[in-house]
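Note that one protein chain of the assembly has been removed; the remaining protein chains are unaltered in position.
To keep things simple, chains are lettered A and B as they appear, and every chain counts its residues starting from 1.
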Amino acid sequence: MSVTRDQGIIVCRDVHKWFGDFHVLRGISLTMQKGEVVVICGPSGSGKSTFIRTINRLEEHQRGQIIVDGIELTHDLRNIEAIRREVGMVFQQFNLFPHLTVMQNITLAPVWVLKMKKSEAQEIAMQLLERVGIPEQANKYPGQLSGGQQQRVVIARALAMTPKIMLFDEPTSALDPEMIKEVLDVMKELARSGMTMIVVTHEMGFAREVADRIIFFDFGQLIEKNTPEAFFHNPQHERTKLFLSQILH
Amino acid sequence: MADDLHTFHSTSNQLPPPSERIPVLRWLKQNLFSSWFNAILTIVAGALIVVLIFGLAKWALGARWEVIPANLKILLVGTYPAEQMWRVWTSLYIIAFLLGLSSGLRSGLIRRISAAAGIASIVLAILPFPWVTRGWTFGVAFAVAVGFGMGYLGKKNRWFKRLEITCWVLSFPIGLVLLNGVGGFLPVIEGRNKWGFVLNLLGAMVGIGLSFPVGVSLALGRRSKLPAIRWVCTAYIELIRGVPLISLLFMASIMLQLLLPASVRPDLVIRAMMTITAFSAAYMAENVRGGLQAIPKGQYEAAYAVGLNGALTTVLIILPQALRAVIPAIVGQFISLFKDTTLFGFIAILELLNISRSILGNLEWRGTIFELYVFIGIIFWILCYSMSYISRRVEKSLGVGER
Partner (left out) sequence: MRKKVASSHAIPFWRDIRVLRVVSQILFVTVIAAGIWWLLNNLQTNLKTAGLNISFRFLNNTAGFPISEGLRYDPTNVNGYAFLVGVVNTIRVAVIGIVLATVIGTLVGIARLSNNWLLRKLAALYVETLRNIPLLVVLFFCYFAVMLTALPLVRDSIRLPGFVFLSRRGLYIPSLVPTGSFGTWAWYLIGGLVLATVVYFFRRVQLKRADRPGFPIVWAMPVLLLVVIAGWFLASGNPLSVDVPVLKRFNFEGGMWLSTPFVALVLGLSTYTGAYIAEIVRAGITAVSKGQTEAAKALGLRRTQVLRLVILPQALRVIIPPLTSQYLNLTKNSSLAILIGYYDLMNVATTIFNQTGRAVEMILLVMGSYLSMSLLTSVFMNYYNRRIKLLER
């Protein structure tokens, strides 16, 4: 069955995934439009991280369809590579390359994958560093930066590939509290500039401010999805209510 | 009030420690005589050392050290024809010159190395060797100095650095051609004629040069997700690591020709070098594997997320980190490889140790066994210790900028 792009920039239909015997994703269906910001929340082990990792094929789904920007995720090598170039990802553990400087971290992929000229890539990198607020760190090594600065470099590194979609896997969970705000500010600016974002996070303040939709995951299933106001003030399911009571105190 | 604060300075009212005030005595008490047990140990050990040193000195003064200068050429270069010796010296000069060049262009460890080389050659030139040899030896220091001068002068030039690297890379094949000879241009020196210590060095260099890439490939193969590749690499590594090098050399000398078509007859030395490469690669693979295992999964994920494919990820991200982490183990393996070249004597190759045995067979040098082995031991010790020293310094300098 072929797909047209009018249905949305990300289309997931009945996605299932198993880790051995464990059924981690149980029939997820979701459609996202371009420019939408979706926040996914839920208890740990509910499959939210696994879900967003299936979108850039860091995990393979075993049943159902995932279509990103009109390209379906299958075992087709060309499709996978194309999708990885359109989807950027920010990790909880930063995963910066410790043996390269900040500048080299950001320019690595554009030079080697997009075959850009080194000077061009460096120009773009400097612009991105300014955008995330740390242009002076360009020649330092990741180990010399604070957690918040590192995570901002990760965002810049992902943006350097000019992705259409940005995935965030609990980007602030590993940060000290005083550094969370600087990263969230960058993410808010990104959202306002029209980037399509899926963010797995516990930061409900961020969700309230910027999200177009909030999705609640539990036991591998999509329990509830709604606009922030409706989600927080009028949760439909029991499990959602329970979860909200636990995290909003 | 302010005066009181001033007198509360850290050095006022400070009393010296209760026991010996003289620092030397204090150190002795702490480190050598801190308890009855220690005191006894120190005395016994001290007595032992004194006895040993006196015995050693007595022997060293009465020893027949002439055996070494008389046989130096044979020990170091075997029966290399005398009129072609300039080729050996030239290769040495090339290395010395490049060392000097690099130390002029850069600073730090390399300067210490070339300084050591220069000083060593001057010291050697003072020792009682034949005058011709001394002249050649002194030339080494001269080459280092000239290289240093040129490097220093050309420090500003960006192209000079690129030239330097090219020269280093080219020096290896050029040296090989010089020593070995090429048909038509330089007379080829038969394998049996250039034995001696040069063979240990050559074997080590070829072994190190080849076993490193093979070992890294094996390590990557052993961690491959494709079971067929993983099995083959694991089988190779475990088989080679389970048998001694001598048995592999044995196989190379008696069985290899059975496995090859009758027309292919590789030289004995080539066979030995291939064997030691195959042997060392397996151990190298295990060392590199340790480094690979230490890389967190997130690095792979970040590389894939940013669009790098498997090959690029391995070369740009994984290997630089993994290799940096296991430098001590890798250099240790290099040192072992160098020491293992002494086993070539088992298949009748006249490397340094083997040649010394034939010297001892000579009636004239009967009984100089201790002198010879002490000399050989010192040569190996100096080279191996320098290698491990350099590796420790390199490790430290690479630690900069790392998390």
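Definition applied: contacts are C-beta pairs under 8 Å (C-beta built on N, C-alpha and C of every residue); 3 or more make two chains touch, one makes a residue touch a chain.
All of these numbers come straight from a predicted model, not from anything done at the bench.
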>> Of the residues B:G46, B:G108 or B:G135, I need the one that contacts the missing chain.
In response: B:G46
>> Can you tell me which of B:F142, B:F160 or B:F250 touches the chain that was removed from the display?
In response: B:F250
>> Touching residues of chain A against the unshown chain: what are they?
In response: 1-5, 65, 70-72, 74-80, 82, 85
>> Considering the whole complex, not just the chains shown, which residues of chain B touch the missing one?
In response: 31-32, 34, 38, 41-42, 45-46, 49, 225-229, 232, 238-239, 241-247, 250-251, 254-255, 257-262, 335, 339-340, 342-343, 345-346, 353, 357, 360, 367, 369-370, 373, 376-377, 380-381, 384-385, 388
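The working rule: only the chains that are shown with their structure count from here on.
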>> Going by the contact rule set out above, which residues of chain B touch chain A in the complex?
In response: 296, 298-299, 301-309, 312, 316-317, 320-321, 324, 401-403
> Within the complex, which stretch of chain A touches chain B?
Replying inline: 56, 58, 81, 84-85, 87-89, 91, 93-99, 101, 108-109, 112-114, 141-144, 154, 157-158, 161
